[in-house]
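Heads up, the thing below is written out as structure tokens.
Note that one protein chain of the assembly has been removed; the remaining protein chains are unaltered in position.
A and B label the chains in the order they appear, each numbered from 1.
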Amino acid sequence: MQLTRIPGLLFGGDYNPEQWPEEVWAQDAKLMAEAGVNIATVAVFSWSRLEPRPGAYDFGWLDRVLDLLHEHGIAADLATATATPPPWLIREHPHVRPVDANGTLLDFGSRQGYCPSSPVFRAATARLARVMAQRYGQHPALAMWHISNEYADHTLECFCDESARHFRTWLADRYASIDGLDAAWGTSCWGQHYTAFDQVNPPRKAPGPINPTQLLDWRRFCSDALLECFEVERAILREVTPDVPVTTNFMSILPGLDYWKWAAAEDLVSDDAYPDPADPTSHVGAALSYDLMRSLKDRPWLLLEQAPSAVSWRAVNVPKPAGMMRLHSLQALAHGADGVMFFQWRQAVYGPEKFHSALLPHAGVRSRGWQDTLRLGKDLEKLAEIAGTRTAADVALVLDWDSWWGLAAPESMPSARLDLKDLLAAWYAPLHARGIAVDLVSPDHDLTGRRLVIAPNLYLCTAEQAARLAAFDGHLIVGPFSGVVDTADHVHPGGAPGPLRELLGVSVDEFRPIPDGATETVRHADASTSTVRRWTEWLAVDDASVLARYRGGDLDGQAAITRRGRVTYLGCLLDDVSPVLSDVLTRAGVHPVADVPPGVEACRRDGADAHYLFLLNHGTTAASVTLREPGRDLLTGRDLRDRVEIGPRDAVVLRIAQEGEK
Amino acid sequence: MQLTRIPGLLFGGDYNPEQWPEEVWAQDAKLMAEAGVNIATVAVFSWSRLEPRPGAYDFGWLDRVLDLLHEHGIAADLATATATPPPWLIREHPHVRPVDANGTLLDFGSRQGYCPSSPVFRAATARLARVMAQRYGQHPALAMWHISNEYADHTLECFCDESARHFRTWLADRYASIDGLDAAWGTSCWGQHYTAFDQVNPPRKAPGPINPTQLLDWRRFCSDALLECFEVERAILREVTPDVPVTTNFMSILPGLDYWKWAAAEDLVSDDAYPDPADPTSHVGAALSYDLMRSLKDRPWLLLEQAPSAVSWRAVNVPKPAGMMRLHSLQALAHGADGVMFFQWRQAVYGPEKFHSALLPHAGVRSRGWQDTLRLGKDLEKLAEIAGTRTAADVALVLDWDSWWGLAAPESMPSARLDLKDLLAAWYAPLHARGIAVDLVSPDHDLTGRRLVIAPNLYLCTAEQAARLAAFDGHLIVGPFSGVVDTADHVHPGGAPGPLRELLGVSVDEFRPIPDGATETVRHADASTSTVRRWTEWLAVDDASVLARYRGGDLDGQAAITRRGRVTYLGCLLDDVSPVLSDVLTRAGVHPVADVPPGVEACRRDGADAHYLFLLNHGTTAASVTLREPGRDLLTGRDLRDRVEIGPRDAVVLRIAQEGEK
Partner (left out) sequence: MQLTRIPGLLFGGDYNPEQWPEEVWAQDAKLMAEAGVNIATVAVFSWSRLEPRPGAYDFGWLDRVLDLLHEHGIAADLATATATPPPWLIREHPHVRPVDANGTLLDFGSRQGYCPSSPVFRAATARLARVMAQRYGQHPALAMWHISNEYADHTLECFCDESARHFRTWLADRYASIDGLDAAWGTSCWGQHYTAFDQVNPPRKAPGPINPTQLLDWRRFCSDALLECFEVERAILREVTPDVPVTTNFMSILPGLDYWKWAAAEDLVSDDAYPDPADPTSHVGAALSYDLMRSLKDRPWLLLEQAPSAVSWRAVNVPKPAGMMRLHSLQALAHGADGVMFFQWRQAVYGPEKFHSALLPHAGVRSRGWQDTLRLGKDLEKLAEIAGTRTAADVALVLDWDSWWGLAAPESMPSARLDLKDLLAAWYAPLHARGIAVDLVSPDHDLTGRRLVIAPNLYLCTAEQAARLAAFDGHLIVGPFSGVVDTADHVHPGGAPGPLRELLGVSVDEFRPIPDGATETVRHADASTSTVRRWTEWLAVDDASVLARYRGGDLDGQAAITRRGRVTYLGCLLDDVSPVLSDVLTRAGVHPVADVPPGVEACRRDGADAHYLFLLNHGTTAASVTLREPGRDLLTGRDLRDRVEIGPRDAVVLRIAQEGEK
């Protein structure tokens, strides 16, 4: 299955022709064609230009842009243009604007200035989406629809009265009666017993810590409310243009939106990724996000935005060193992307993103950046055949937004130092370093066929989820502070690990967070030791073997890591999980896709009659990799076998024919 | 005099039966009895359950709870349930809610969400207090009344229009005329001359620094406004149940409320104390708070809340290591408490405090925590005879809220690095380490009979207070930046030390705060040196001997510490006050209650025919203490003499018969 009707890999970027005089457009189209660009994202922020007055449209310029693109063989990722409501809508309906937790009505002047629950806003987006679909649904340039932009980047939540009404409706749907809400929210604590839904508000600023179940439901509601905004438009697009795929650009792994739920509402998953070039390990975090994007629908996805070089919104915006733009583009493909797009085509000369890099920089075609653009275009042509190929992973990491949100409750957790993304990364990084393919899964997914499932944290864990894990017949690793609460954030009877108690064979007597900067030591069966930070637990071992015990300190001699059958439990946060991971990988029979030295990333994609081995050297010195099988490097055309030398920030993409695989 | 009608020491905790199905209650009562619990704090946050609709009461469940407790020999510290106004009151009267300095009306969702000046809120609490008193005043379980909860924890101040009206009334009472206010507030500065009270507002957010006398009066008003809330309920309870003692739980030493004034309005002083287990010196700060609690009414007090192990509101909530819960409980008794209570009995499974430890943890009776509970119950029975015994202290530390508030004025002081609690602790810690008993006193107290009075700071010092100090015939130590202003925060004529000038025999030419991280050195008469941080003064010595002079720097050779007669003045903040303290203690003839090695705390309580020596080893290794007199350890029943070995985090409570004392 292809992402769009465009053959091969997608290459392009955001294109904002309305920022330029029309004479520049022809030059743009010519240069795009020269660079091999085959898709452009258009009209993301064009509402105020397309509909300058209520119901009065100005489509002429966009007609000409789309025609021009089409003439040059460039398709359009066409936005519904609803990312920023226009000034006239804001001024006629001031309450379209969002309100913060202090009650401040935020003003126009930035972007994404809407209340997600505003009926006026939703109706206006619906009207525009329908007009756009009707006008451009049959345009030959149209390859896909792009709804809004980076939902939740600036506006994840609104605390206005309209949002309060909407929240109450959402709560009434969830709990049926106010008694149901009182039970779920535990309003007997701190005297919060409600007697009617209209007494309930969003978690606006209050004198002290707010009810954590109210906060958890608010997080759920905010994700849902924005998803409804998406669905309002999607329904119209499906109705008018049923054959055109629809997406919205995600923002990599981020806490605001439950992307499992969101991805189900999309035709294709697309992502915006901005790893920091100043961080030498940022490609590892990017890999985790990319694996999530692929896993969301278990199929190829689209890197819809990345920066050719520097961004403009960090305090210090370091540009990408030579080779990194190409290498990071290949990395996205290695993790299952079928296209590489950028923010943006031509560098802006005004506005908040004028110093954000672009495929065509301020310095124009004489710039080094433009040479990078041309080179990447050629590379992508060489890799066209990987489009549509898939990735298989024996290992799955569990990611659950309910647990993420629950962990993040302010002022009421054993430790505020637990962020689910960090906990995932602690397992992902050593898997990545070993060249092992990883999928992300929800705790509600079918795990059948996996060799190893790792749940770094399942703070919120239902009986159904626990039963699914118990039924899983592969190896399982569970991290600390799991099985603590149910969907209402109520502690399970008897405390942690709640419904996982029998599966793990341990009970938690007491959570023991560690002060910032302090450490504990655990000693493994082989007498080696590991350092623990942030978290320990006093475990009671009911029916498990002990793999490691604390040494010294108040916990001296107590169990730190245990195993029952194929299930390993860590009651602590290791600085480095490798000792545990290596052991379990061996037991589970998980193998890397290639044997790689430090700094080299290895990924595999499987086609019908060949597979593809990506070897990406993120280091600043050359690296040597031993090849298991011979193949042809698609980037250079060389036939390689036995061993390949890969230059700094260079890569090899080996095509290995199916017969070579046995 | 006993705290309540319950014989011996009190043992128990907050009990929130409304959070549990009724079948759990019987189990609770049985376990309480098993543990030796004799008192439970009930109904603190029950308003929304007891009065679910205006004037409609549901007392059935509380009736059953109190009956059940009584059947099991457990008394009730019964709350008037007014700590959190119910949702219906908030929604019917939105201005019951507090408003912050920015004008944001805070919303429901936490606790303590009331404006202290709200007539609606006060009337509603009065109504509920009366109904509670009438219904339960004769209940056999009732041992004491508990009004509200931790006043000022979240809501110390409200900036709403009602509060503004109330503030104006308070000011009119204080100053009689607007001219009086103008004079006191120094409105000639910065052009703030008022011509009518209705021009005056609370110190809401302003463009720059706010008039410091306005701020000082605001602090006084806020303490008074909450005290009025307390008194509204207390008056009703006294009327309906004149024989039942009334308290509200203080929050250890804290700047918000003038506890001298508050304690006078109570029948018994009770305190909530949460020393951080991650801080190895937190027991010293706790000791200071406990000595304050005892001093407030100069009689036994009640530790109404502490945590059995971890709390839940810190960023990282470290649990108590083995032995600390018992040791800290004994420490409270050593400092004059007649009971040890906890938050809370049964660990919550929902809400913001579900990870706060409890006497009965999530893991239930199989937990280590439950064993600690049982052990402490037994220990308290053994110590029953200390109930009602008293403490005498030759040394008094002066604590004055006016000075605390004055010192804390933002953006207008010589240094923002002076907090009165820190200044007190700098003297308290070495006294505590020496095993010397200390009382806290107000500068308005009678000092007769003290051997040594230490005023770490008297920034605000009236002529009357100065005269009292001058008339005192013991030894006196006065810390820097004292005698600076009068009650209106006006600098005394001629500058510091103002009314203390003759007593001290020095004048301050200039305050000389030290930059953060920098130090000065002073050289004592014996040629030893001390390090100075944060503060120095250029002193003119009028009539005093110089005990120490600065060495090096701009102040080289200038007087740093002086003495006139029995009065020692420090014009600087020493890193370690021990050289000065040791000298004065010797001169004053002050002796420790026992000779203790580092880490061992020694306290004494005096009974009618015996006294009791508490030796508390806060260290993590055993300590050996030489005994002056033989006695019997109440905890073990051993007869001890000459020397006793005390294990890590263990304690001895020696009963020493009166005849053995001379």
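Some points to look at:
Assume a contact is a pair of C-beta atoms (placed from the backbone, for glycine too) under 8 Å apart; a residue touches a chain by one contact, two chains touch by 3 or more.
Predicted model only: the values in this text are computed from it and were never measured.
Looking at A:Gln2, A:Gln27 or A:Asn102, the residue that reaches the missing chain in the full complex is A:Asn102. If you put the hidden chain back, the residue from A:Gly351, A:Pro410, A:Gly589 or A:Gly647 that touches it is A:Gly351. When the full complex is taken into account, the listed residue touching the unshown chain is B:Phe511, out of B:Phe511, B:Tyr569 or B:Tyr612. When the whole complex is considered, the residue among A:Gly137, A:Gly208 or A:Pro319 that touches the unshown chain is A:Pro319. Interface note: of B:Ala56, B:Ala315, B:Ala540 or B:Ala622, the residue touching the hidden chain in the full complex is B:Ala540. Contact between subunit B and the absent chain runs through residues 102-103, 185-196, 198-201, 203-214, 411-417, 488-491, 493-496, 507-516, 538, 540, 554.
Even with one chain removed from view, subunit A keeps its contact list with that chain: residues 16, 18-19, 45-49, 52-53, 81, 83-84, 86-88, 90-91, 98, 100, 102, 104-113, 153-155, 278, 309-310, 312-313, 315-319, 321-322, 347-355, 357, 361-364, 366-369.
Here is the rule we go by: only the chains that are shown with their structure count from here on.
Between subunit A and subunit B, the centres computed from C-alpha atoms are 49 Å apart.
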